[in-house]
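Of the protein chains in this complex, all but one are displayed in their positions.
Note that the chains take the letters A and B in the order they are written out, and that residue 1 is the start of every chain.
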Amino acid sequence: MKAELEKRLVTGPDGVEFEVDPLRDYYCDALPEVQRPAYLRIVEDLFNWARAESIWILGFGTGCGAIEMRPLMTPRFDAYRYGIQWRPTPRQANLFVISGYLSVKTLKRVIRSYEQMQNPKYVVGLGSCTLNGGMYFDSYNTIKRLDQYLPVDLYITGCMPRPEALLAGFLELKKLIRAGKAEGANQYAANFAWYKANQKQVIHDWDMPDYNW
Amino acid sequence: MPSNADPMSLAGVHARLQALFPLGDLAPRRAGLAFVDLPATCAPPALSHLRDREGFGHLVLLTAVDWLEEELFQLTYLVCNREARLDLGLRVRIPREPARMESIHDIWPTAATYQRELREMFGIDFPGSPRLDEAFILEDWRDIPPYRRDFDTLRFARENFAERPGRETWDPASHMRQRLYPEANPGMDPSVPGDRS
Partner (left out) sequence: MGLLTPDRSQYPALRADGSLDIDLSSGKYLKLWQGPQHPGITGNMSLELTVCGDEVVEGKTHVGFLHRGFEKLMERRTFIQCFPIVCRICVPEPDFNEYCYAAAVEELAGIEVPEAAHWIRTLILEMGRINSYLMYLGGQAGALGLGVIGQWTTHARDLMLDRFEELTGARVYHLFILPGGVRDGLPAGFAGRMAETLRELETTLRDVHETLFCNAVFKKRTVGQGVIDPAWLEPYGVTGPNARAAGVPRDVRRDFPYLVYPQLDFAPVTGQDSDIYTRADVRRRDLLLSVDLIRQILARMPRQGPFMAPLPNVLHWRIPPGETYVRGECSRGEYGYYLVTDGSGHPRRVNVRGPSYTHAVALLERMIVHCNIADVAALMVSLHTYPPEIER
């Protein structure tokens, strides 16, 4: 564990001494909860319509697939016409596109970013390497199955997928959300212990709270 | 001057260097690139000499090769003289256990980065090099250094990461043999994946 994460006594600028335990003080340790659909079907449909029309993607290029996201923002492919846009912070985003292979070091940051996103949230795995390891099936540093660590709503295959494939994938995700079938976040909350156990199996120095949002 | 070679050629550089250090023979690769063996203790002074007196100011790379069979690491210092368009690779052989080499970060500050990588990926110690023990690429690595030859990356991946069932891997040579000469390998249907490697 890093020295800055350990419990310690700190003297503030005003001379008052106080104790800081970063892992407990800076985070809320409440666990995720399963979000029940609205009581009325028609209300849930309205919610799902609104969710499907405002897919905001977290701008975190975790792998090489990120390079094909940039053309989507330009007039040629223009993903904005579907209500898709990119946001710089997890708090404003509801779709995490895992753009390719995840090294163990990145996986740790990805879990943190994912857990900081607000519900409802979705995960799209991009490229063969998120599916089964792809080119890196024998690499000692990349995970082979993304769905062991994060709940994946949709995969877009290819190495790497073209922008058209990404657009088709996003439209497919919209259909899933519209139909109320994109239940990844709830799956994560329901099987939280299983996901955590898998994550901790590959991330050895777990120096963060179990759920950090 | 022990040789009458062209002063601006690798042979000339080698001849002048040989007068100062116990150097091996020059192994030319192509015009402008050659490799030479030298003992580990001579490498830093030889590099200093090359940088200051011979114009080899550019450290192109510093890397290691694991000769597991001979229980040796080969460190390659590749230096370049831009004006004369010459590249000289210094090959230093050090034992695998304990793998230790003198640091050259005071000759080239950028060498510290290479040495951090070699420390992490090969487990070679460079005493005195800055931030040597900080994690560089890997985070909390617990196995033997991964670039060593005795580290089996496929086995490590199978043991540590869950695999999705259904992925098939063929050995290219035996797969092509089945495809091209099915009669020589009866009982093997080329359309059925087999021979998982």
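Rule of thumb we're sticking to: a residue touches a chain if its C-beta (ideal position, glycine included) is under 8 Å from a C-beta of that chain, and two chains touch if they have at least 3 such contacts.
Because the structure is predicted, anything quoted here is derived from the model rather than measured.
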{"item": "Omitted chain's touching partners, listed by label", "value": "A, B"}
{"item": "Chain not shown: contacting residue from A:7, A:41 or A:109", "value": "A:109"}
{"item": "Of B:18, B:103 or B:153, the one touching the omitted chain in the full complex", "value": "B:153"}
{"item": "Which residue of B:8, B:26, B:65 or B:162 touches the chain not shown here", "value": "B:65"}
{"item": "Interface with the undisplayed chain - residues on chain B", "value": "29-30, 32-33, 35, 51, 57-61, 63, 65-66, 76, 78, 82, 85, 87, 89, 106, 108-110, 112-114, 130, 135-139, 146-147, 149, 151, 153-154, 172-173, 176"}
{"item": "Residues in chain A touching the chain absent from view", "value": "4, 8, 10-13, 58-64, 66-68, 70-71, 73-76, 88, 90, 101, 103, 105-106, 109, 113, 135-136, 138-142, 159-160, 162"}
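Quick note on the criterion: only the chains that are shown with their structure count from here on.
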{"item": "Euclidean distance of C-alpha centroids - chain A vs chain B, Å", "value": "38"}
{"item": "Chain B-touching residues of chain A, taken from the complex the two chains share", "value": "104-105, 108, 131-133, 137-145, 148, 198, 201-205"}
{"item": "Chain B to chain A touching residues, read off their complex", "value": "138-140, 142-143, 146, 151, 153-154, 156-157, 160-164, 166-167, 169"}
